[in-house]
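Below is one structure, written out as structure tokens, with a few remarks after it.
All protein chains but one are shown at their positions in the complex.
So, chain A:
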């Protein structure tokens, strides 16, 4: 666990109760255990800043297009880059520098393995989506603009299966809860959603429903193993029951005048580029090129009435955004250009922009166990975001170091860490005037 040890009194519980207060309540049975847990999770989801201590070992030499952390262990970070590189980092094994540029305690997530472009198995072009197999870290899948969907054996880093498509694959997804099937849904430039059964090793189904253009986003429901949501260029997001290939289960339709207006009742006033179910599987979040974010009730197919802040820089490609799962209030992290827009999806709130990447952010993934957001961008970086950029941890470490020095050494001189010294104001040279 990388969770820094905080002294309890420095942390304020979300409900304006002190941590000890909450703990007492919990031990007395007045507070459900998960409530506290969720509160703490929520606490960590707010106020994210670029971490000062955590880094991901650099490996990519091109824009990072997708990141994923396995569900079974919450440990391995899978990332795919636009030059075909696929890399796996271990989020628990750290290269620890005591003094990395005199920064205190830099932790670098160690690279476990990587598939460099040019090798026989590697994607020849940009990798658009990488995905862990839900139940096991032995398998992962990747797809990209080289029209291939590849199933990898993690341990040997060899391609086990390869499915060729006629067009580029915008995104693919596997159900995380399925027990009866191993289907991979792939959204391509064709209007038909293809289903690949990895058990059989071939295409088993085509979902015809989208009118024209491609399908940019596919997502399986985390609750219902047969429920699939797809979003296409035809401005519609559709829900499918993969057992019946006759037609879509439901089209998510937003009543209201559209600006582009040639068709009413579309999901978005632009192509639907991103889809995500909430953790409970009741709601679906969609993002369209109309720079809007909507939440839909799966059961009713109605748009939630709450207002979400407008987005920006949603381009004509699949948006790899994420929703947090374990918090009392959950947040959406959406890559919008150079910034990551984050806002509370449980209640109306102002959006916040996280600035860290340069040029463009491509993907976000909230790592629940580490309470950290992992993002990849066009600047070839995978960045880690934590609450206040680990400032509290840094302070703690500073204090500890001071104590250590006091205990060990006789000399009283405690040098200020460089990183701290640099953040001081230096107006001093104006003093003379």
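Note that contacts are C-beta pairs under 8 Å (C-beta built on N, C-alpha and C of every residue); 3 or more make two chains touch, one makes a residue touch a chain; residues count from 1.
In the analysis below, contacts and distances are computed from a predicted model.
The protein name that UniProt records for the chain not on display, among "UV-stimulated scaffold protein A C-terminal domain-containing protein", "Nuclear cap-binding protein subunit 2", "LALA0S09e01112g1_1" or "Cullin family profile domain-containing protein", is "UV-stimulated scaffold protein A C-terminal domain-containing protein". Contact with the chain that does not appear here is found for just one residue of A:153, A:225, A:379 or A:392, A:379.
Among the residues A:117, A:288, A:370 or A:389, only A:389 touches the chain that is left out of the figure.
Annotation: of A:158, A:353 or A:406, A:353 touches the absent chain (contact as defined above). By the touch rule set out above, chain A reaches the unshown chain at residues 50-52, 61, 101-103, 312, 336-339, 353, 355-359, 378-381, 383, 389, 418-427, 430, 433.
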